[in-house]
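With one protein chain withheld, the remaining protein chains of the complex are depicted in position.
All chains are identified by letter, namely A, B and C, in their written order; residue positions are counted from 1 within each chain.
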Amino acid sequence: MTATDDTMASEAGTGAADAAPPEGVTVLADLRSHLRKSKAGISGIIICSLFALVAILGPWLPLIKDPTKQSLPDRLTPPVGWGGTWAHPLGTDQLGRDILARLIDGARISLLVSVTAVIIAAILGTVLGLVAGYIGGRIDTLIVSAADVQMAFPGVLAGLILVAAFGPSVWLVIIVVAISSWMVFTRVGRNLVLTLKTSLFVEASELSGTPSSRVMWRHLLPNLVSSLITLCVLELAAAILAESAFAFLGFGVQPPRSSWGLMIQQGRNYVTGDGWWIVTFAGLAIAIVVLGVNLLSLWLQSFNDVAEREQIILERPGA
Amino acid sequence: MNAPVTPLVESRDVSVHYTRWVGSRRRTVYALDDFSIAVAPGETVGLVGESGCGKSTAGRALLGAVKPTKGQVIFEGRDVTDLSRRNWRAMRKNVQMIFQDPYSALNPKIKIRDSIAEPFLVHTRKRGAELDAAVGELLETVGMTAGAADKYPHAFSGGQRQRIVIARALALHPSFVVADEATAALDVSIQAQIVNLLVELKDTVGLSYLFISHNLAVVRHVSDRVAIMYLGHLMEIGSHHDIYENPTHPYSKALLSAVPVPDPTTRGNHEPLKGDLPSPMDPPKGCRFNTRCPLAVDQCFHERPPLTERSSGHLVACWVN
Amino acid sequence: MLRWLARRIIAAALVVFVVTSLVFVVTHVFTDPATVSLPLEASEEHRAQRRAALGIDRPLGVQYWDFVSGLVVGDLGESFWQNQPASKLVLERLPATLKLVAGATAVTVLLAAPMGMLAAWWERRFPDHAVLGFSMASISAPPFWIGYLLIIVFAVQLGWVPTFGSRGFASLILPSFAIGLASAGRLAQMTRRGIVEELRKPYAVTALSRGFSRSYTIVHHTFRNVASGFVTMTGWELTRMFTGYTVVIEVVFAWPGVGRLAVQAIEGRDLILVQAAVVVLATLVVVTNLLVDIARRMIDPRVELA
Partner (left out) sequence: MSGASPNTGGSTERLLEVKDLTVGFPTRDGIVRGVDRLTLNVGSHERLGVVGESGSGKSVMGLAILGMVLPPGRIMGGSVRWRGEDVLDPAVAGRVRGREIAMIFQDPMVSLNPLKTVGSQLRELLKRRVGLQGPAIRRRSLELLDMVGIANAGERLRAYAYELSGGMRQRVMIATALACEPTLVIADEPTTGLDVTIQDQILALLHDLSTELGMSVLMITHDLGVVAQFCDRVQVMYAGRIVERAPINEMFADPQHPYSLGLLHSVPRVDRDDGELTGIPGEPLDRARFPPGCAFEPRCSEARGGCRDAPPPLLKTADRRWVACYNRPAEGSA
């Protein structure tokens, strides 16, 4: 009898609310257990970490050649398996430069541009969305109109005019990608705030005389975080693609530095003949990294969906 | 009016009208009209009515959360209708609100401690251990353990959350609490616990309540006086006994007979009240109940009946009864 | 409805006005067409001469007034690279771009709608996973790369369609797919999600509980509710096409459209022509958004309330 009571108690104890760790810990644990079951999530995380590692450690990786070193006798060497040698595992380009080395160099630009642009866009967009949604009134109208205008004037269009006016540069690409992405955060943030604003916990806080800044910072922002992180990942994929498109058009990083988009531009004259690997590998690099980011966001979304669904099943069974 | 000598909170002819966009048209919502009520210290006044009757608006107007279009709100003898924002913030210590939905009344992303401590942080200089002690004490007052402070709302059931919400409302020792459908979202077995807690706190902490509810049975259980509203108008107000044993307004009678009693031996033939509730954007002229009233006469369609005293403290707004 | 439409059109016109003014600020305040058109080492005298020729030595206010009044009558300035009115050059290229967008939209809708329905119908079964795989692949690959892959496979290896340029219907096929695949991938997922979500809604559960079959419920009950979202998303994809995809794909396929003109104009340092192309494309985006709003309202009577 005592034995059964003890096992019962410990069983109840592990699951019962009293033993529940603080939410931050449970969310991480939940994420981990959810990740273990998701092939997409695991592949996404592996691809993204590899990409980040290669981009950050690139120049210090052993055996990596100088991405800018030309060698005309070696030009257009095919990759291993198509008649090439391990000296250039992925072959060389039209100037005899090692494609693998150039891909790794390109990863740096890709990571720099996309991450910087998304961080700028996320911070700017979230703050504007928070203010527009919570304060409302004329400020709201102003911010929403600005977002509407931006919607009609996004990405490449803004890029075209800025490049035409100021000439190509990496910083210009960062700015263009950031300004074509901030309003996504503003819109999502604002809509969430409009819903949250009607929550009773916000009204309760206001009724006890809490100042607006504290309401926004302590009550609204923490409730936006999980959606905004998912959105950041999604926008990261868009940013990588945008950077490659700009580089492809010749508006981004300039030679001799390399970028995946630029490699495609430079290799395009060889697609129909003896040099298909330049475009193929550069494009593959973009596609794999973007796929990794997309898989990550797919998994984050499904995690949020599951969490939400179970919240409904478990918390408010009558609802 | 048999209002107590010095009411704690009083509203005098408070009206709240606001405009709302319906499609591309601007419509005025007549949420509350000429609403006068007084709550004495230590008293519980029940405010009952169906959806759109303005009972929540009335509660919020008494708390200063909604600015009256017209009329005055008086707190402890002082006119607080036109207080500036800053002065209202000071007032917040004295008046508090308990909400209907305990699930949305607590921020899911912050700990119980921080939810309850917020009023202290905003209004007092309590910090550190002193603050923790105050939070623990509040939790114990509402029947929770002080250990609850370290958890997030998701660890608690609806009833426990409502206790936490009550603890937060009590933080700064308010004298007047508006309970807006405070038990409506709870299961009956939990509702009873919370009702008992509220009744108990009234004596131990010394509170006055405006108890807003659509549930006439719960109101009967907790209130000293009861007011019945319909479409923004006060229809009848009186003591507990006046309203439940001697309802006079035809609407009060209909409302009371419509409540299903949990006792099959009380089944009888009553005729349900006909018709739908009109929209508060387009209320009927005269008595607002005239579209559904079985006794309505010509006068009811033209002139609004004033609240008149039928016996001591029992006021009814009806031309016929 | 008419009042709403009028309000909506005025708002759209305002957006066009603000966007073009922003463009003006970039092209005339931060820099000017003369500076851009000349090499850095050009002499000051040469610059002044060019400024006078282009009329940018006048006060900014006057230039802005010229710009705005020009806009109203469709005058977007003179391209000195081609020595022709910029608006004429852009309008000549517009049909090619519109043709491309139409082709891409056809690819998008014809692929996305059936794939989305298939995936929803076989929720969590093989077709659902297959459609998800297609979507992930198509939205991850850069469209210009897809363009080259299509060229390598279908033009070079198989020789089914021409490689570059715009020669009849056949040459439209590859660029349309290069643009449309990614849009189709996104739209298919959205359609699937929409249908699956609608099927869980109480009204769909009610329909099922009345004995209607799953297929009948999908087609007759959820369709219109999903359609509104479908139209919105298609509109979104159209704007993406106008503001990005066409530019890149026109370069890949040497397609004589507005986007390629803009890129060529940048290479030719012709700021006026770039400005004209951007203004026209931005206007197309605004018009697309307007049409989407009108379509949504016709599908869903509740939009009025929102």
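Throughout what follows, a residue touches a chain if its C-beta (ideal position, glycine included) is under 8 Å from a C-beta of that chain, and two chains touch if they have at least 3 such contacts.
Only a predicted model underlies this, so the values are computations on that prediction, with no experimental measurement involved.
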Thinking of the whole complex, not just what is shown, which of B:91, B:149 or B:216 touches the missing chain?
B:216
Which of B:159, B:280 or B:305 sits in contact with the chain that's absent?
B:159
Spell out, residue by residue, where the missing chain touches subunit C.
123, 200-203, 205-213, 216, 220-221, 224-225, 300-302, 305
Contact set of subunit B toward the excluded chain (per top definition):
50-51, 157-160, 187-193, 195-196, 214, 216-218, 220-221, 244, 254-270, 272-274, 276-277, 292
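Everything that follows uses one rule, which is that only the chains that are shown with their structure count from here on.
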Taking mean CA positions as centres, which chain lies farthest from subunit B?
C
How far is the middle of subunit B from the middle of subunit C, if each middle is the mean of its Cα atoms, in Å?
54
Going by the contact rule set out above, which residues of subunit A touch subunit B in the complex?
17-18, 20, 22-23, 199-201, 203-211, 214, 218-219, 222-223, 225, 311, 315-316, 318
With touch defined as at the start, can you tell me which subunit B residues reach subunit A in the complex?
63, 65, 88-90, 92, 96-97, 99-101, 103-111, 114-115, 118-119, 122-123, 147, 150-152, 154-156, 165, 168, 171-172, 187
Residue ranges of subunit A touching subunit C (in the complex, touch as defined):
148-149, 151-157, 160-166, 237, 241-242, 244-245, 248-249, 251, 261, 264, 268, 271-272, 276, 279-280, 282-283, 286-288, 290-291, 294-295, 298
